[in-house]
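Removed from the display is one protein chain of the complex; every other protein chain stays in position.
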Amino acid sequence: MSTAIAELQESPAESRVNYLNATYGIKSWLLTLDHKRIGLLYLGSITLMFFVGGMAAVLMRLHLTEPQGALFEPETYNKLFSTHGIIMVFFFLVPSIPATLGNFLIPLMIGARDVAFPRLNLMSWYIFITGAALALYATLSGGVDTGWTFYPPYSAAFSHTNVVAVALGVFVAGFSSILTGLNFIVTIHKMRAPGMTWFRLPLFIWALYATSLIFVLGTPVIAITLFLLGMERILHVGIFDPAVGGDPLLFQHLFWFYSHPAVYIMILPGMGVVSELITAFSRKKIFGYAFVAFSSLSIAIISFIVWGHHMFVTGQSIYAGLVFSVLSFLVAIPSAVKVFNWTATLYKGSISYEAPMLYALGFIGLFTIGGLTGLFLAALATDVHLNGTYFIVAHFHYVMVGGAVMAYMGGLHFWWPKITGRLYPDMWARIAAAIIFIGFNLTFFPQFVLGYLGMPRRYAIYPSEFQVLNVMSSAGASILGIGYVIPLIYLIWSMRYGKPAPPNPWGAKGLEWTIPSPPPTENFETIPVVTEDAYNYASGAH
Amino acid sequence: MSELAHGAHPQGFAHQFEDMDQQRDAGRLGMWVFLVTEILFFGGMFTAYTIYRALHLPAFVQGSHQLIVKFGATNTAVLIFSSLTMALAIRSAQTGRKKGTIIFWLILTWLLGAAFIGIKLRFEWYRDYLEGLIPGVQWFYNGPHAPGVKMFMCFYFFMTGLHAIHMVVGLGILTVLVIMTARNKFSAEYYQPLEISGLYWHFVDIVWIFLFPLLYLIGGRY
Partner (left out) sequence: MMAFLQPGFELLATMGGNPFQPPSASTISSSVDQLYYLLSGITIFFTVLIFSIIFYFMIKYRRKTPNESGTETHTPMSLELTWTIIPSLICVVLFVWSSALYVRNGRPPASSTEIFVIGKQWMWHLQHPEGPREINELHVPVGVPVKLTMTSQDVIHDFYIPAFRVKKDVLPGRYSSIWFQPTETGTFHLFCAQYCGTNHSEMVGWVYVMSPTDYAAWLAGGEKTESMAQQGERLFSQFGCGSCHSGDAAGRGPSLAGIYGKPEKTQNGETKVVDEALIRQAILNPNSVHMPGYQEIMPTYAGQIDEEQILQLVAYVKSLGAEERINGK
């Protein structure tokens, strides 16, 4: 069968059967096996979790405008930062791009009708919302105050909060990750369309493949770790209690063995999105395709052997410190290679500045800063001073929010017409992107300074000399919050009132742009045969 | 790749795939990836166990001596035999035997698995309960190295408990397979669910083969 990216006739979305209107009723959604609908189910759930976690952050930043704390008792503040971390890490960032955009796009991008195991896919969503419900229940019925890191002995024997309920929620949600990763690996290996060789795949697929490797290899370990912690709490047996021969540092090793690769679960899909956005909005091939593809794999592999850099001041041996330090420097290199390749892709491109591109460019800038500040922490001598301070908080928010969330927003905007069949108002989108960029930097840059000055993290009250920087950060946070609410409004608005979208509103390359917006349930009328590389803009008009 | 006409699809075909070959490949890869995740899952527990054993060897020897080797050894034999019967069930399907043969081997496997659980519950865990060797539930051991023995028994119950849960899931899978066989879902051309369930069953067996020496045979025996 033919392959050239064909022009499809535009027809109004309402009159054409697509995956959104093919069947009606709540059962058709809750029992769907269509990867696209499942992606939307995830979109709804994680958006909810994002705003719950975001609410906690808003309250925290308001509280921190006063050195003695403006709003809460320390106990409440401790619950807020724990809730914020747990919800944002486990119930927003980890699933975000993979479960929403990944589920929706992987079959489309590789030319398949669905993922390998659609029933497993639906089950993964149910597992996810069960875990999320448990965690939300625990939050609302008293909260948890251990931090998202759950370190014993505090979490095992001293905290009086709902540790077991939250740990169970995270444990359950972990299986959603594992099964999603499994599904993606098998789908990408076995269901590519004819002619879609590995090196013709969009880089988004490479990124999600690398992410899925981490999903399946890392998540089981956090499950066991939380299981052991839960057992210690329930049975009152000292698994991590030094008084009976346990070791609290064993928990930390097991915890970080997953949680460090987990941060690459959060950033790799974002990098995949950025590769798609940069190429689409420069209308040329990615610079150094193979380098970017292999960087994703290298990052995934090396991410498993750097966890000790979270433990440099715990008293681990100097030799362990040296090994983890050099490996942590090593893992920075593939990320740097990607940043250079994305920048070089712009060279001699034909660049336009719709909102997705603004998010992508914002990602490159903020990820560069966030990633470079990671070097301060890979370096042993500076990490001693910076560990446990606001420098760490700033570093990870730069990569996770300035990086991953910006990429998520960019991807959401880019594929929104494909997903919903509607266009959103780009002017508002660009304004929101700018507000988010400004608000983000105002929130988190002062925190680098606070960290080097010595302000520890997780402090409900702080010395008054740190107030100016804290107030700056809180002011930024309110701007950032507004920036996130604006897209919520216009994206929802567009689902009903937005202009109908053509199959390829951006003039982009990729199999997903060859089918109608929104796509039909079976994705492709006939499975395409692929004969060209990804991002093949230069040949022919479009 | 050809499109399959409506109504002409092979037995057991799932429509997200292009053809049975792709489906078979995907199913196999999926089960192997799942088993890798299980290796990491048990692996986390094995790692914690190994570290504590290295730190507290005399206590772990003492703890291991609280277990009854003959039951562990019997269960090991039971499971190895059940892997054989499982393989024979798959072989029967592969060679196109009557469904009665397949069901016979599946039920035998099921019975062996149930025997494993039964021996564990009745002769090991119930006895541990009576003798006060279940940490956090019923504990009145006051021999030498008590804290370390308690740690050992924690890991004994966590590891064998996790394994037992996997066995019970396996029994559930076998039940479903028996029903599917009875309903003529399998043939010499299509027996993939049997095959991949076999992989799972063998994996659970292999985990036990590691657990048995690690838990029951520390420090030499009488």
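Per-chain residue numbering starts at 1, and chain names A and B are given in the order in which the chains are listed.
Going forward, a contact is a pair of C-beta atoms (placed from the backbone, for glycine too) under 8 Å apart; a residue touches a chain by one contact, two chains touch by 3 or more.
None of the values given here were measured: they were computed from a predicted structure.
S.K.: Which candidate, A:Tyr19, A:Tyr459 or A:Trp513, sits in contact with the chain we can't see?
M.R.: Of the candidates A:Tyr19, A:Tyr459 or A:Trp513, A:Tyr459 is in touch with the missing chain.
S.K.: Out of A:Leu140, A:Leu322, A:Met427 or A:Val485, which touches the unshown chain?
M.R.: Once the missing chain is taken into account, the touching residue is A:Leu322.
S.K.: Which of these touches the unseen chain: A:Leu297, A:Val313, A:Ile479 or A:Met495?
M.R.: Final answer for the missing-chain contact: A:Val313.
S.K.: Pick from A:Phe340, A:Trp428 or A:Phe524: which residue touches the chain that isn't shown?
M.R.: A:Phe340
S.K.: Suppose we count only contacts with the excluded chain; which residues of subunit A make the list?
M.R.: For subunit A, the residues touching the absent chain are 67, 74-75, 78, 145, 147, 151-154, 158-159, 242-243, 248-249, 282-285, 287-289, 291, 313-315, 318, 321-322, 325-326, 329-330, 332-333, 336-337, 339-341, 343-344, 346-353, 361, 364-365, 368-369, 372-373, 375-376, 378-382, 384-385, 387-389, 449, 452-454, 456-469, 507, 537-538, 541-542.
Methods note: only the chains that are shown with their structure count from here on.
S.K.: Using Cα averages as centroids, what's the distance between subunit A and subunit B in whole Å?
M.R.: 35
S.K.: Residues of subunit A touching subunit B in their complex?
M.R.: Subunit A reaches subunit B through residues 112-118, 178, 182-183, 185-187, 189-191, 194, 216-221, 223-225, 227-228, 231, 234-239, 243-247, 250, 254, 257, 526-527.
S.K.: Considering the complex alone, what residue numbers of subunit B touch subunit A?
M.R.: Touch residues, subunit B against subunit A: 1, 3, 15-18, 22, 25-26, 29-30, 33-34, 36-38, 40-41, 43-45, 47-48, 51-52, 55-56, 59, 135-137, 147-148, 150-151, 154, 158.
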